[in-house]
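Written below as structure tokens is the structure these notes are about.
Excluded from the complex is one protein chain; the other protein chains are retained at their positions.
Let's turn to subunit A:
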Amino acid sequence: MAKTYDCLFKLLLIGDSGVGKTSILFRFSEDAFNISFISTIGIDFKIRTIDLDGKKVKLQIWDTAGQERFRTITTAYYRGSMGIMLVYDVTNEKSFENIKNWIRNIEENASADVEKMILGNKCDLDAKRQVSKERGEQLAVEYQIKFVETSAKDSLNVEYAFYTLARDIKAKMEKKQEASNPPGGRSGAHQLKANEQQRKPTSWLSRCSVL
């Protein structure tokens, strides 16, 4: 049977409640936007296949609840993630300040080589803005994390953000592969297998029973 994809990346969205994580994911997976706020309960995921340099990359994106009470459930998902989006709301100072806490969370719970990206969402709401783009960039530079301002509503930079993160993961993975495998003669299936092995050390299935 022909495989429907070449690699699978597990991504995670974190950030304070209401910053627009679900909206960003909804925009990315369904290309739609909903003005009403339905706070996420626990965890959910969406899958979208993207084309990255001729490779079919399946993104399984986990959307976590921002509310404090779900923290234990959601942190369990850090471990298996290959990329994490840190989202804040440019109209909400507090959500921006909390990014540091979220980064600490990642450091404590995710694998060390996880790719990260900071998103300053709701940049369409210029009138209500509390966090300037410069401050966002400043923070990103401090942590050496990529940064982009997005708008789920106006569909601004959402695609870009996911593609960038996916591309970075892919690049990192290929670099690792090159380090462990001598170059040349890799078939698709072979690579998949390599991916599988790649993933296994960081796999979180052993934790599943704990969940």
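The rule is simple: contacts are C-beta pairs under 8 Å (C-beta built on N, C-alpha and C of every residue); 3 or more make two chains touch, one makes a residue touch a chain; residues count from 1.
Note that contacts and distances are computed from a predicted model.
Hidden chain, UniProt protein name from the list "cAMP-dependent protein kinase", "Exocyst complex component", "SWR1-complex protein 4" or "DNA-directed RNA polymerases I, II, and III subunit RPABC1": "Exocyst complex component".
The residue from A:Gly15, A:Gly66, A:Gly80 or A:Gly136 that touches the chain not shown here is A:Gly80. In the full complex, subunit A touches the hidden chain at residues 1-5, 8, 36-45, 47, 58, 60, 73, 80, 189, 192-193, 196, 199-200, 203-209, 211.
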